[in-house]
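A single protein chain has been removed from this complex, and every other one stays in its place.
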């Protein structure tokens, strides 16, 4: 469907991966229109089994798939380095919907906070 | 053209016959939207060479052709016996246009008046 | 047909329908140079006359289907125009008598926005609310009528849920109170019997393109015993008794006539075929987790199945149904961004209203289409539900 960019189409339909159990964080709610939970493991400061659950629109689901993909194997602090403008560009997220990206950001941040308490 | 009855179509395109020279009468004018001149000869009280000229609409022209046809050979007084309701029926003349028939009637009447002065 | 189209099952008949090949052929004939391509207003020559004959036959075909007389029809550019002409035209015409209108919150925008315009002009509009199944009651309607009420506008079948109002009962309330009844039958025409006499309808709006006819043509029925004239929306060359001027689109009107003639012949058999398919669809998806039916379970069109899915996000649901051409309560770039006002009025939460899918079936829908739809819908739901993992539940940590 042409109203969604190719990147959204490419990243929407990835296999569901719930992620590890060590690090977990979430943000948003169904009422807010988007809820995202991030989960991963951490081995020697590196992220493993990065996964997510989401109640969210296609742009955000695609962005989640993309983000967990790039985070796999990255250092833990990468969880808080997710750059919203990059995601917005990559998935051509309409400006008026950009608010939803903040929820995504919050979910990763909350996951990183969990890392603080684990390590 | 279906908006004109068959009788009008049949009687509109008859050959032009100007009529005789003995009896002549006319009525109406271009400004009034119809002008009719009737002319005929009279032999032994019978109409001969009945003809007409007209500036008039199709219904009236057809009615003139029909009237002169039925008058040919008729007694002179037939000139004033032209029955408008018969013509109106025969040619399905719309009521709102019936005024034009009066001009036709007047033309025959004036022709009959000429007969009075001739005979 | 492009591959995209070939791969996509069309279940969006309530948005628009393919044109029946018989209708197409009839239209094409009117587009032939060697046929009566004339302007029906050109009464002075055969080209115009033949066009007028075509229009006349179409009027007969259309009038027959709704039990009206051919002269009670006004041709329009579609149901939007018919609705506007009915509501604005009747309200303006009757403005001396009163300036109160009654309608329902679940009407089509063409009616609601016309009413909003009337409010701007100083009219008062009462908006009835349906119950949780989408129905309004004749009693509520009667209670809403005032001495200055001139017009009631209630649609026959709702375009989102397919819920069918009891127009006969509504019509008799209106007659008792000597109020005009306008009915938007864009969705019901040819699917349900419409009888303007029996149902006591004064104004009826409908179009061709929801009924396997062409887009861009519709009609308004005006009960000539009850309303002599309405205020026109357009002014011009005096065509259609000045109620709706403009050169008549002969091929369009011919197409509408043929489309409605076919419906008259085939409606009954087709309605039962289509409702079987709809039931098959419901059997296939109704038992999936979270799926609920929207609107009254019986009082509805044979052709529409509107469902919501709990715990799934609306846009993603629509997106995941890529291989299905259906309508949904939600759309990222849609101008409004609001979830369906129709579903909200039935009491659905925003989430359920957004995660709604309208399947609408029609003449060319096959069992294979339905089975494919069930397959795709089941798969989409499984994916999204796995993804959202119950959604409202917290992550177990």
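The letters A, B and C name the chains in turn, as written, and every chain counts its residues from 1.
Following the convention adopted for this analysis, contacts are C-beta pairs under 8 Å (C-beta built on N, C-alpha and C of every residue); 3 or more make two chains touch, one makes a residue touch a chain.
Predicted model, so just to flag it, every value in this text is computed and none were measured.
Peer 1: Of the residues listed, C:4, C:71 or C:131, which one is in contact with the missing chain?
Peer 2: Final answer for the missing-chain contact: C:4.
Peer 1: Determine which one of B:56, B:76, B:101 or B:115 touches the chain that has been left out.
Peer 2: B:56
Peer 1: Per the definition of touch given earlier, which of C:132, C:168 or C:238 contacts the omitted chain?
Peer 2: Answer from the full complex: C:238 touches the omitted chain.
Peer 1: Residue-wise, where is subunit B in contact with the chain that is not depicted?
Peer 2: With respect to the unshown chain, the touching residues of subunit B are 1, 3-4, 12-13, 16, 18, 21, 24, 26, 29-31, 33-35, 37, 39, 53-59, 61, 94, 96-97, 114.
Peer 1: Over the whole complex, note the residues of subunit C touching the chain we left out.
Peer 2: So the residues of subunit C touching the missing chain come out as 1-2, 4-5, 8, 10, 12, 15-19, 21, 24, 27-28, 31-39, 41-48, 50, 76-81, 83-84, 108-110, 113-114, 116-117, 207, 209, 214-217, 233-238, 245-252, 318, 324-328, 331, 333-336, 364.
Here, only the chains that are shown with their structure count from here on.
Peer 1: Please tell me the distance, in whole Å, between the geometric centres of subunit A and subunit B computed from their C-alpha atoms.
Peer 2: From the centre of subunit A to the centre of subunit B is 98 Å.
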